[in-house]
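All protein chains of the complex are present and in place, except for one that has been dropped.
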Amino acid sequence: MDKPFAITLDVGSSLANKTGSWRTLRPVYLDRLPPCNHACPAGENIQSWLYHAESGDYAAAWRTLTLDNPLPAVMGRVCYHPCETACNRGQLDEAVGINSVERFLGDQALKRGWKFAPPPAESGKRVLVVGAGPSGLSAAYHLRRLGHRVKIIEAGPLAGGMMRFGIPKYRLPREVLDAEIKRILDLGVELELKRKVTDILATMREGSFDAAFLAVGAHIAKRAYIPAGSAARMLDAVSVLRSMEGDEKPLLGRRVVVYGGGNTALDVARTAKRLGASESIIVYRRTRERMPAHDFEVEEALQEGVLIKWLSTIKNMADEGTLTVEKMQLDEKGFPQPTGEFETLEADSLVLALGQDVDLSLLDKVPGLIIEDGVVKVGPNMMTGYPGLFAGGDMVPSERTVTVGIGHGKKAARHIDAWLSGKTYAPPPKHEVAEYDKLNTWYYADASKTVRPTLSLARRTSTFEEVVKGLDETNALFEARRCLSCGNCFECDNCYGVCPDNAVIKLGPGKRFEFNYDFCKGCGLCVSECPCGAIKMIPETI
Amino acid sequence: MEMQPIKFYQTATFTVGNRLLGEHERSVQANMRRTNSLNSGHRACQGCGEALGARYAIDAAMRASDSQLAAVNATGCLEVFSTPYPETSWQIPWIHSLFGNAAAVASGVAAAMRVKGQEDVRVIAQGGDGGTTDIGFGCLSGMFERNDDVLYICYDNEAYMNTGVQRSSATPPAARTATTAAVGTAPGNVFGTGKNVPLIAMAHCIPYVATASVANLRDLEFKVTKAMPIRGSRYIHIHVPCPLGWGSAPADTIKVARLAVESGLFPLFEAEHGEFVNSTKIRRKVPVDEYLSLQKRFAHLFAKPVDSTRIALIQAIADHNVKRFELLG
Amino acid sequence: MLKQTEGSHAVAEAIARCRPEVICAYPITPQTHIVEGLGEMVKTNELANCEFINVESEFAAMSVAIGASAAGARTYTATASQGLLFMAEAVYNAAGLGLPIVMTIGNRAIGAPINIWNDHSDSMSMRDAGWIQLYAETNQEALDLHIQAFRLAEELSCPVMVCVDGFILTHAYDRVDVPEQEQVDAYLPPFVPRQALDPAQPVSIGAMVGPEAFMEVRYLAHHKQLRALGLIPQLSDEFKRHFGRSSGGLLRTYRTEDADTIVVALGSVNGTIQEVVDEMRAEGSRIGSVSICSFRPFPLDAAREALGRAKRVVVIEKSLAVGLGGHLSDGVRKSLSGIVLNGYTVIAGLGGRPITRNSLHQLFRDAEQDELEQVTFLDLNADLVAYELAREAQARTTGPTAEAILRRVGTVASQIA
Partner (left out) sequence: MFQTRIHGRGGQGVVTAAEMLSVAAFLEGRSAQAFPSFGSERMGAPVIAFCRIDDKEIRLREPVLDPDAVIIQDPTLLHQVELFKGLPSTGYILINSARGLDELGLKEFVHRFRPNRVRAIAATELAMKHVGRPVPNVPLLAGFAAITREVKLESVVAAIREKFPPAIAEKNVAAAEEAFAVAGGKLEASHA
């Protein structure tokens, strides 16, 4: 074409005009820490396993999940999911049902028989793990995957610790627990049952272990002095729940009173109901708001007919089972103070659920340890005062939950691994947290949480069937897709689409994007319109 | 042709792309091989809504026409920032003639294509609100009346921005421009009878009329894609914020456009052969204040004492739109 | 084929033989009969493969033409008077974009006062728009010039205006030779656009050009017209070979050899002038005339060649450059730069005022005696003007002069001379 001068131009020639020079701020992509991950005691990378679940790749999701936690099916049932409390979606409609998706993935794995990948190489090191509870199993799993030979020594008759002896069946079916434990052992972890380690250093010498992780559970019930007649029937929660695992079911009678306000108290009260008690009453000295037990459990218990007497303490128990209860009131600091008002309560048995202690006798001969309030001091690397001796779970100062235990196990394993090769493990630096205000939630459709079905009341009070059911595949997928992917690019193409200067380069599926700073004018539209807050503006250095 | 809402992809129902969707279901803008009809290096301001709207619309038209497209451009920002000698940002056959004749020039191009047996080449005319609703209005109406085979797209930024923000017939009430009262008891544009060009286009009973916004890409692309194959005159009126003229942050361009839609001040609807057929529902209704307060051109409404009277008048306009165009539920 | 027909119809037939692909039509007297004729031919399919578009204004007419031409179609339109002024912006634009549009001007006066009769004020207002301007002397030439105009426009990528005197030619029944289709096809090849809107070869047409290149763009437009000075006679000669008659060219001389007095004019008035020249020659005067066909580009050299040896030049102007005199005179005087002779500008025939043999005869006699003013108004009603000036002097009435004068004339415009 014979084009007239100047008035007719060849297409696309403006590429010669590098508008990037106008910029005073430049956009940069970043990954922020999703609040769920931030809140998870087990350090799960929740957002990233949900990402796989969203596309229906459950195997990949499960593999990502189990990089941090070997017991998803268990966790999906018993975890108190602080992740959901932290979830940004909670401020939009309702938190993502992370826990239920985790359980779905765990159950899928069991159903389909997914296995862990064996360690790439053997390190030749031997590590002893004391206690087959959540913390011990977690440590053993991680250490094994890192290539070390691991042996667990467990005092009890079965592995699982508190997961088995503290948590009732109706919350955690035993076949689920057994299956997930077996999968860990299948990795080549050695387990010795019914052996109580009395002298840890001796045991290590015998077995010539290079290091040890101590994860003994808190199985000793705390006692409180309550004057009682000789015929009065008084038991402790730990033994009640433990005996539930044996053939000899505990005899609690028609009228059961449980003393205490923790989850264990609720477990016992609900168990009593299932054992046929017509009355199951919890006596607690503070108010519902101050109760350490999780509210959803209180709710379930109330639904099942458990009664709770708030602001009450038990003064004594007479032979014929009459309890004297004193009303309390909270002072300005929130502490319960006696009122001098008394009432009586008829009970066939009183179960004390006032907390538990750990048996630390195995440490008696170990020098250099600091022990306070019945727990062992450990460093940030989970190592006790004695080199090579690590500890976690109920044994160390911390909240006592399955999730925390699993987290300790993982953390300890990483440090043990480093220690064994004479190094120190430095955890990767944490990204800034992706707060709600970093998101542009307009792009997310409204989709409320999927409620997990629950067992009918009748069956709940008469059987030990699991109360809360799982999600099926479709609603698990739906739930996974409610994730906002806070702080992490999910390739929605918004930045690529909204740039008025075509200054965003799309690198293709899974490869995300990059900026073309030759043309980016720094308007910041991409930042405002990024739904998940994975871009930020930084000053241009001139 | 029905708008297919994307179901079940909560994470990205309203985003540009969606890795969980099939290629064919994704927006043109999500495509790695999109035309970039208006390519990089143009001289539009930071966060220019018109540059964005033009690429959205023309890329969609390119896909719909299988790249058999020619465009006519009225004088205005779009023309000035896209083709200053010696560079052009257009990737398509494009011509600029005058401020007021884009519609007529397009009629001519369409006639030539018809007579040369190239009816597969689709013709688009585009201009700003000044070139469309004011100076180009006669040619536009003539094109409609002849039902010439042209898709006319108006990028409405509600004033003459190219010449330094003067009032146009598309300037909304109370908005400040260089040619509206700057001070006094009621600064800004008057609460006139208004001039709703989409409705005037409908009065010509042309096959298709629609309004769209840069804040709703899928809706915009759907309408362009629907309009392209129709023979005869078609009109799409796209709301494109102007950070310069509106006094909004460049980064807020889409946010502002979204609030115009969500408040009801800029209704998104479609009409066929003069009849209203449907509207795009408001997802999260907001009061007009949220929209107005982001823009310096309305700042005087919020200066102490807040001009609640005129804000209420604007709210009334929004509420009227919500009723008239069935924007809720 | 010989025909006795109306000028407008003859032009319409010529246009049809040129196979235009897009025709934009908007009615305005006295051009209307041309597009009416073409519309008829498109309807009856006598003119096939042509889009006939009824636009809503002259501005739109030229705009549609711009689009059609830019898309590679051979494009035609016609207008006059106010219509040409209404499309002015687009007229300049078409030239700026180098689009080979051909447009007929049925020359007519410009208001106010509104006046539908013939003069050249309309086309003169666009003389610097960058279009080539050709003026027809007869209906035969009007017809022929359109055929040449398409050749010229398309070879230069430059629009061409063919100016035809309103009523005097457009509405006159005359004998014309309408060429056969084959003849025209042989002379005028199909349109091959220099640039076109084509998805296979996309370009951006109509870029904004700043000070760094605008002068050059304008110079090239000028240069294009200088090239036309060579091309116009060439195409005229070629036309003669094809059609056996001469039409167009830059200018034509009539009995100028040995002439002391030479009259210069545009368009149909040349016929009357030649009659007068013959009368005066018969009476022994050494007088001749020059009919300028190409006003843009202006043939400076040819004019100098034709007029350079005369003692005096009388330019008859059908338009008034208010406050100066005439437009044609500017070109004529410039062409004679450095040559000493008497030059007279005569404003005549404004708004359809008949230019009669008698008046011209007297005028030329006065010229021969060098008794003319620099600028003379032919057949001006001096009394009327004097009266109106006096009236204005004593009563400062505002409002249009036209009404005041018409009251005094007190007769319908149909009355002749």
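Letters A, B and C mark the chains in the order given here, with residues in each chain numbered from 1 onward.
Throughout what follows, contacts are C-beta pairs under 8 Å (C-beta built on N, C-alpha and C of every residue); 3 or more make two chains touch, one makes a residue touch a chain.
Just so it is clear, the structure is predicted and the values come from calculations on it, not from any experiment.
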Visible chains that the absent chain touches, using the contact criterion stated earlier: C
Candidate in contact with the missing chain, chosen from C:T272, C:S319, C:S335 or C:T376: C:T272
Among C:F167, C:F239, C:F295 or C:F364, the residue in touch with the chain that has been omitted: C:F167
In chain C, positions touching the absent partner: 4, 6, 29-30, 116-117, 166-168, 171-175, 268-269, 271-272, 274-275, 354-358, 412-417
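Following the convention adopted for this analysis, only the chains that are shown with their structure count from here on.
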Chain contact graph, described as a line, ring, star, complete graph or other shape: complete
CA centroid of chain A to CA centroid of chain B, Å: 50
Where chain C touches two or more other chains, by residue: 97, 201-207, 209, 213
Shared interface positions of chain A, touching two or more other chains: 6-7, 9-11
Chain B to chain A touching residues, read off their complex: 8-20, 26-27, 29-30, 32, 36, 39-44, 46-49, 51-52, 55, 82-83, 85-92, 217, 243, 249-255, 258, 283-284
Chain B-facing residues of chain C, complex: 21-22, 24, 49-51, 53-57, 59-60, 63-73, 75, 89-90, 93, 97, 197-199, 201-210, 212-213
Complex interface listing, chain C residues touching chain A: 96-98, 157, 194-196, 201-207, 209, 213-214, 216-217, 220
